[in-house]
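The other protein chains are all here in position, but one chain of the complex has been omitted.
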């Protein structure tokens, strides 16, 4: 792609040589000579002087001064979004080459495979499965019976989908993630041993969800564990049986959500936080990192602390804790005065 | 199975049409017309009016009033336990169909495979292994040399068992779990680099243990890391080298237990808690969620807080913390009074 084509794609204007061929995109500090980069944050303007990149995407009012007349500028309304668009374009051209079903994979009886599907080596697909068009399944995935995967999904290597799992369209699941393992349910017996409570429900993942690597999402005891449209999960997240996570909620890595809890729409949950079972978090709640949520939250807002509290309370308490020593000194003074 | 047969199985009495054929079990809110459901918790009585299920398991004294004469009742002593029994029955009939060794699996030399074993696609079993009767191993598992697995186990897809691992009877291991990886042991050198301390012990999993998905259980430096009879581990649990977890202890997800620690019998450990190395937790200890345990515990009871303390102390401290502001105000009043 040359810079004329790039400007067209980004709805921008070039300033300088627009015949240069661009091989890829890079960060302004490390881009190569045949790459294009961008400046969005003013903090990065200082790198402009020395970048090796031959072209830079900048805002419409960017002032390059007298410097670097060798660099072609591409002026756009929003350099960051334009850059992402371009990144996508370059990436797309690489992954679209994957098609075909490896002869070293196995598809069970009565399973339907859509058009243009890619199935890598040593993938095992059970019976009665449906794999939608344009979906890509990387090597060593295990997909058990009666599983449905929609169109245009990417399932990376070594993912395990237990039987009966339902996955929508445009879903991405990263390596090592396990979906549909048994929920953690046992009935204590009089002799102190535990009997397993059968976990016969399933997991449903709706459209446009992305799930990071090494996550665990357990099947419901009965009914569904459900990850709704547009939810984004980072790596190593634990979702217990019968949990529901509503649309467009975003969860950072190493969070754990215990059984039967319901998380609302558009929530954001920080890394390593934990949410107990059988509670409800309403829409638009933001939970900080490493927060424990011991009970339901019914007001939107920011919650932080070892036990989740509205941010204001946490700060007040933190200040209070830091004041304890001072308080002790003041009480000591009072005592001296009074008891002497 | 019709309702007459179900009543017989559950030692219950039918009330209504007992010829109906039941296809499965469901939750009272979502069960289908050919399914049976149950009411155990009085909170669920309200769903009785509108459930689609054609039969409901209820207690002996359940009062259905004038409502829903179309529903057949099955009256039993304990509706919840009866329901679990039935769930088991339906589940059993589905998984018992798995037998046979995939021609796309590999078994090494001198390995013994018991009767009625199921081995899925792309399973690799090393040399000198023993797999007991009725055990099921799902696709893409890797089982290294000299591993023993007992009778009637289920090893789900993508599990990794390192060499020398010993697994008892009736053990369930979920996908992504790794057993027998090297313990984390290094000797610091004078130049700041680390030398690996060889980890030559093994992991022993006793009978009736269940281990969730994506757990890591490290082999001992020397001797055994041991998970005793009846222990139940949730997902993403980290067990370091030389740890022992004694009988019938139950651990929730994302817990970490550091090296050489011994956990007693019948303990319960809440999610995301962490236990330091080289300590001993006595029998019958309950540890809350997200608790850090920095030293041995030698009295049974409930321990909570960022640093584990008996529950009473934690609560007293929490109340104290909330009182700091009030305390400050009271001191201010005293000061005003005294210094004015």
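As written, the chain order gives the labels A and B, with residue 1 at the start of each chain.
Convention: a residue touches a chain if its C-beta (ideal position, glycine included) is under 8 Å from a C-beta of that chain, and two chains touch if they have at least 3 such contacts.
Predicted model only: the values in this text are computed from it and were never measured.
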Note to self: For the chain not shown, which residue from A:118, A:156, A:184 or A:303 touches it across the whole complex?
What the structure shows: A:156
Next item on the list: Among B:209, B:240 or B:263, choose the residue that contacts the chain missing from this document, as touch is defined above.
Entry: B:240
Next item on the list: Quick one: say which of B:38, B:83, B:122 or B:303 touches the chain that got left out.
Entry: B:122
Note to self: Out of B:78, B:182 or B:284, which residue would touch the omitted chain in the full complex?
What the structure shows: B:182
Next item on the list: Could you list which residues of subunit A touch the chain missing from the display?
Entry: 25-27, 30, 81, 84, 87-88, 90-91, 104, 120-122, 138-140, 156-158, 172, 174-176, 208, 210, 212-214, 230, 232, 234-236, 247-248, 250, 252-254, 265-266, 271-272, 289-290, 306, 321-322, 324-325, 327-328, 331, 334-335, 338
Note to self: Please output the residues of subunit B touching the missing chain, sorted low to high.
What the structure shows: 106, 122, 124, 140-142, 144, 158, 160, 162, 176-178, 181-182, 184, 186-187, 192-198, 200, 214-216, 218, 222-223, 236, 238, 240, 254, 256, 258, 272, 274, 276, 292, 306, 316-317, 320-321, 323-324, 327, 330-331, 334, 337-338
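Please note the rule applied: only the chains that are shown with their structure count from here on.
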Next item on the list: With chain centres taken as the means of their Cα atoms, state the distance from subunit A to subunit B in Å.
Entry: 26
